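Every protein chain of the complex appears in place save one, which is left out.
Up next is chain A:
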C-alpha cells in the first residue's frame, strides 16, 4: 500500500527549529532546517541522527527545501550539511539564497565571538553550504530527479518566503513554511492554486487568533509618530534587522512623502544596509504597489531615511530612529533609549514581542524606573507604545489557504499544542478532512491511493466512442480492450493489436451446453419450433434457420438431436463463443424454461 510518512524533527507542536521529514512515493525530503532560539545546547538543532545512525545523510535524503531565511527555518543548515555531512541539493528561492548567508554569519558571530562557543560552524562552512544551494523561481517546476518535482508558491511573510509543493507521480504534499494571507506595505499575500495535494503541512502560529485589520494599527502607528515629531520629540523604534524593519521603513517613508514632512529618519547601519540592498534587487517579490512604481522610483531607495551615526542621537529637534536589536536588551537601541528616556516629549515604539527579562518587556509592562548596571536608576518619562506587526496568517487566513488548496488531509506544525488542538477540530469540522498534529519525532502515516495513468491508443478510443454516445463525465463507461504492462508503463490497446504485439495466436473459447426438451416430434420440427419461439422473443437479433436444420442467433449455434435413450426427449445443443457469453447464457436460460405449448397442435 503506498503511503506518505511525515516526521517532524522540530516544530512539531512547537515554534522554532522547523525541520520536517517527508517520505513520499519512495522519496525522502527534508523541509527546512532551523535552529531553536530557546536553547543553547544540543537541543537547538534538530536531531539528525534520527535519519540515519550510521551512513551518510546524502544516501537517505533526496533533497532539502528551505522555505525562507528566518533562522528558525535555516539556522542549522551549515551544521547539517558541513558538520553532519550532506551533499545533496538544497532548494530555496533567490532572495533566500542571497539573504540567508548574511543572517547565518551574524548568528555565528554572536554565538562564537560574543558567547564564545566552541565547536560551532565556521564562515567557510557557511560558504561551502551555500554552494550546494539550487535557487528556484516562483511557479517554476523543478525536477529534482526523474520522479520527484518541486514547485514554489508565493508566501508573503518575508522577502523570498515560499510555499513548496512536492510531487511524486500523482501524489503530492504542500509545505507552507511561514506565510501571511493579508498583504502588508512591502509584501503581497500568500497564494496557491487549487492543487489538491494529498497532504498540506501548514504552520499554525496564530491558530487561535483572529486579527484586526492592519489599517487601524498602521494608522495608529503613523499618528503616534507624527504627533511626537510635530511636538518636537524624538521617536525610537527598536527593530530586528530584517523583515518588519523594512515594512516600517516603507510605511514611514511613504507617510513622510505624502505629508511632506521634513524631520529626519535614521536607520542604524550594518546588517540592515546590506539587506536593504537585496530588497531593492528583488522587486518582483514585493507587493503590487512597489512593483508598479519601481520604474519611476524604487521604494527601497529611501529618500527620507538616512544612515544613523552615533553622534546624531544628541542632535536637537525631532527625529525618528530605527535601531537594533528589537527587544532593547543590548546594543545601539539600548544606548539611544538611555539617552532619550528622560524626556517626556520622546517616545519609544515596540513593534514586536519582547522576551521576559529584557528592558523592552519591563517598560511594556509599565515599569517607570529601571535599574541599570552599576546600580544606576533610570527614570523613564518618555512615552512607551506597543504596536504589533506580525506577518503570520491568523486562524482565518489558515482556513482560507486550506480552502484554496483543497487538500485531502492537513498536518499542523509550528504552533503550540493547545492552540493546534482547536484549529485541528475546526479544520476537521468544516472541511471534513483528516487533520494531524504530530509531536517532534512522532510519525504520521497516510495511506494514499495514487491514480495510475494508462495510455490508450487513439484507434481504440475512437472505435469505442463511435459505438456509444459522447462520453459523459458523470457516468463510467465500459470499454473492451487489453491492458499491457511493459517497462512500468501501462497501455490499453485493442485485443487484435495486443496479439500482434505480443506475437500470440488467437484462441477461440466456446461454451457448449445441452438442454433437454420434452418433445416427441422430429428433430427438424423441434428446431423449427425453437426457431419460431426465439424469433418471436428476440426481435432485435438476427435469428436464422439454416438449411442443415440448425438455428443460429447471431453467432450462437443451436442444434437439435434426438436423445439416444429416450426418444421423447430432444437434446438441444447450444454453443457460443466467449465474446457472446451474455447472450449465450441468456439463451440457455430461456430454452431451459421450455418451449411454449405447441401451436402446431392447434393448427
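Everything that follows uses one rule, which is that a residue touches a chain if its C-beta (ideal position, glycine included) is under 8 Å from a C-beta of that chain, and two chains touch if they have at least 3 such contacts; residues count from 1.
Rule of thumb we're sticking to: contacts and distances are computed from a predicted model.
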Among "Small ribosomal subunit protein mS31", "Integrator complex subunit 4", "Serine palmitoyltransferase 1" or "2-oxoisovalerate dehydrogenase subunit beta, mitochondrial", UniProt-listed name of the chain not shown: "Integrator complex subunit 4"
Chain not shown: contacting residue from A:260, A:296 or A:356: A:260
Sole residue of A:40, A:284, A:425 or A:579 that reaches the chain not shown, by the stated touch rule: A:425
Which residue of A:11, A:99, A:189 or A:551 touches the chain not shown here: A:189
Chain not shown: contacting residue from A:40, A:122, A:315 or A:365: A:365
Contact partner of the left-out chain, one of A:84, A:283 or A:399: A:399
Chain not shown, touching residues in chain A: 182-183, 185, 188-189, 191-194, 208-220, 222-224, 226, 254, 257-260, 287-289, 364-366, 383-387, 395-396, 399-400, 403-404, 419, 422, 425-426, 430, 470, 473-474
